[in-house]
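Complex shown without one protein chain; remaining protein chains in place.
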Amino acid sequence: MSTECQDPLQHPQVQMAHGGQYIAAYVFSLILSALPLFLVQEHGYSDTHLLFVVIAAAAAMTIIQGYFWLRLDVSRTQAWFTASFILFIPLVVLTIGLTAWMFATLYTRTMIPTLMHAPGFTH
Amino acid sequence: MLVHYPGPWTPLLGRLALRQIPYQNPILVWTFVLVVLAGALVVGAITYTRSWTYLWREWLTSVDHKKIGVMYCLLGLVMFFRGFIDGVMMRTQQVMAVGPHSPGYLGALHGYLPPYHFGQIYSAHGTIMILFAITPILVGLMNIIVPLQIGARDMAYPYLNALSFWLTAAATGLVMISLFVGDFSHAGWVGLIPLTELAYSPGVGVDYWIWAVQIGSVGTTLASINIIATIIKMRAPGMSWTKMPIFCWTALSTSVVGLSSFPVFTAAVALLSLDRYAGTHFFTAGLGGNLMLYTDLFWIWGHPEVYYVVLPAFGILSEIIPTFSEKPLFGYMTMAAASIAIGGVSWSVWLHHFFTMGAGPGVNAFFSIASMLVGIPTGVKVFNWAFTLYRGRVRFDLPMLWALAALVLLLTGGLTGMMLAMPAINYTVHNSVFVVAHFHNMLNVVGFACLGAINFWFPKVFGFKLDERIGKRAFWYFSAGTAVLFGCMYALGFMGMPRRLDYIPFPSWRPLLIGEEIGIVLFLISSYYLVKQLYVSIRNRAQYRVSGSDAWGTARSLEWLAHCPVPFYNFAVQPHINVRDEWAWRRQNGLGQTAPEHYEDIHLPNNTPIPLFIGVLTFALGFGLVWRMYWLALASLIAIIAAIIARAFDDDPGQTIPGERIRRIEAGLAGVLEGRVATGDVVVGGAVAFETRATKAAPRARDA
Partner (left out) sequence: MSKMNDMDPAGAVLWAPHDAEPDMIATRTLGFWLYLLSDAMIVASLFASYLVLNHRMNAAAGPTAGAVMHPLTALWETILLLSAILAYGLSLVALKRKDRRGVLAGFGVACMLGLGFLVMEGHEFADLALRGAVPERSGYLSALYTLVLYHAVHIVFALLWTAVMAVQVARQGFTPNVVYRLLNLKLFWFFQGFIWIYVFCFVDLTGALHVH
């Protein structure tokens, strides 16, 4: 179906490229990478708190990159991209979360209890 | 990096050597002779009728969704037969090998199959039936029907569609060649871990399984993308979401399930292959592997996969039952919602396949409740079908018989499924043939629906019906076989018989095992009638020809607006959709014969052999990896990437069919339906070509 008479560069998906937004997402992502790294290296907080900071940073970067880079919004051009993306979020969460949950209980019930408090298990 | 494994290896042939050919095994030798004879017959017939060019031009290089769908179904039916023969062999072994005094033949201690061979057969049976029989048939049906039901000319990506098919075919080829070169996995269709690890299965059998399912699952993932995008982007004007036929809803839901779950399978099998090839320790028993991780990843895919096959079957039932009840489907909106809900819930139930792993009670309770939740949308569906039948003018045509039997099976299968969803019961019957009986019961729902669908839509694609009398015989034998075989199997499950036994120690189980054997004989008789039905119908197709576009007279959805058989462009002019059951509405308001007033040019993609080439190369890649012929694998991989890049530089401009030609074809098609010989112009592709070519009296269509 390559017989498009109109200019492909006028396509809304081409036209939505936006240098300012791209750079903004870039800068924010770098800040959000460096900040938790700094906190983790400083060890000023407990591991649990730091874990929350890391998760928050990842979530924030997801939203920032999703919005400014991938343009996941509800406009007519992008609605299906956004919808399918949102649909996949619970699937990813279920895959990882339920697996983690079942193995956490499995390890507690089947492995040497003293090992369960070893580093690397809390998450 | 590459792992050390026992046995010789040469750079050129890898692990392949003459002694890998199982020529000492009489069963395989005779199978080989049969396959060679059948292959020679087919090749001879094609050469004799000088059909190679036709085959190449009209089928092998085709990007037409109907032809790809037909090839999918054909592939699935052939593999269905192969898997069925495996089933016959297992039943026969089990009935022969009962008790310590049972005799042994062909080198087996009991029965006629040594344990390792038996293991390969049940693994092949499961893998083939799920991944290479039912899945291709359903994908094929969706391929044919979805674009017709939404009024599109083709799928969203015709080229990708052909590629998906040829990847599936390549995977199937790997399974088939494992019969005669090397052996197949003996670790079950689920790839029982750690049996699949190199330490316990040093042969190539597991590698065949790995690469076959891997390539096949890539093909299915791509097919899912295609169907989702087709439904989102290609609907005819006026077809809002709530006017879409219900089969499309189930196709959409199933494709979302397929798109999201098959990658997990890809990952699980890829990690297993890393263990076997690169010596990693994902699932090994030592050095920090966790074998339950494989089971977890496998069933994250495995459970959605069973909904992947059952949802289109539900869609098929939702098309057949209203047609032969002569009234609209009851509860359309709840039906669509239930289809989506089943797909959604399927993502949080997978642990019920391994309740006995020993996860905490909270986990087991969660997954148990989630599994039972599936019963709600499924129950909604069953009641909707029942209310559709209620006060309808029910006609027992052949597709309807298959559909109604599927409903009955769904009840028993669903209720035993509820039992298995309870951890307490599950602990008791885990790994028993009760589980086997349950999922065969459910997969028979899919099988019945598929056979119903083939009978239902056959005239749409080929322009003539399948013989009803022989078909009904096949149906009754099939149903009786199902009842007898799986009834006995349920009972054996309650008696505690474990699955995958090549030797049965208790003679008290023999009567029920004989019952199972009787069941499989009934299936054998049924399969004879199924083949006969196809053969007789094709031979006498003139007398089975349907007139008009609605083969059943009471059909409802849009595909029945297109001609029978469907021309290569589907609809001469794209229909504008006014109501939900568009065809039923037009028929009832006397608009069924209203032809469009003028014909526009139609733009279609050109045929291309590249998907076929990529399929062949993928087969070579898989074969090279199985036998560790690394040069072959690397060369094929590079060639595949090169082919993809080459294709990117060779843009298909497509072909434009002038409106005037469409008008002539439409006029000619009316002639075909009245029994006149088709003109050359009609035979430009599609099922029409199949029909006229096979008519002996007709002049060579291409010469005309």
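Here the chain labels run A and B in written order, and each chain numbers its own residues starting at 1.
Simple rule for what comes next: a residue touches a chain if its C-beta (ideal position, glycine included) is under 8 Å from a C-beta of that chain, and two chains touch if they have at least 3 such contacts.
What you see is a predicted model; the values in this text were computed from it and never measured.
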So which shown chains sit in contact with the chain we cannot see? A, B
Where B:Y157, B:F180, B:F439 or B:Y630 are the choices, the one touching the absent chain is B:Y157
Any idea which of B:G289, B:G302 or B:G452 touches the chain not displayed? B:G289
Logged for chain B, residues touching the omitted partner chain are 153, 156-157, 160, 221-222, 224-226, 228-229, 232-234, 236-238, 259-264, 266-268, 270-271, 274-275, 278-282, 284, 286-290, 293, 296-297, 300, 327-328, 573-576, 578-581, 584-586, 588-591, 594, 596-597, 600, 602-603, 641, 645, 648-649, 651
Which residues does chain A use to touch the chain missing from this display? 1-2, 4, 8-9, 11, 13-15, 17-19, 22-23, 26, 29-30, 33-34, 36-37, 40-41, 43, 47, 50-51, 54-55, 57-58, 61-62, 65-66, 69-70, 77, 80-81, 84-85, 88, 91-92, 95-96, 99-100, 103, 107, 111, 115, 118-123
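Here, only the chains that are shown with their structure count from here on.
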Could you state the distance in Å from the CA-based centre of chain A to that of chain B? 36
Flag every residue of chain B that touches chain A in the complex, lowest number first. 232, 256, 260, 264, 290, 292-293, 296, 300, 347-348, 351, 357-360, 362-363, 603, 605, 651-654, 656
List the residues on chain A that touch chain B in their complex, please. 1-3, 80, 87-88, 90-91, 94-95, 98-99, 101-103, 105-106, 108-110
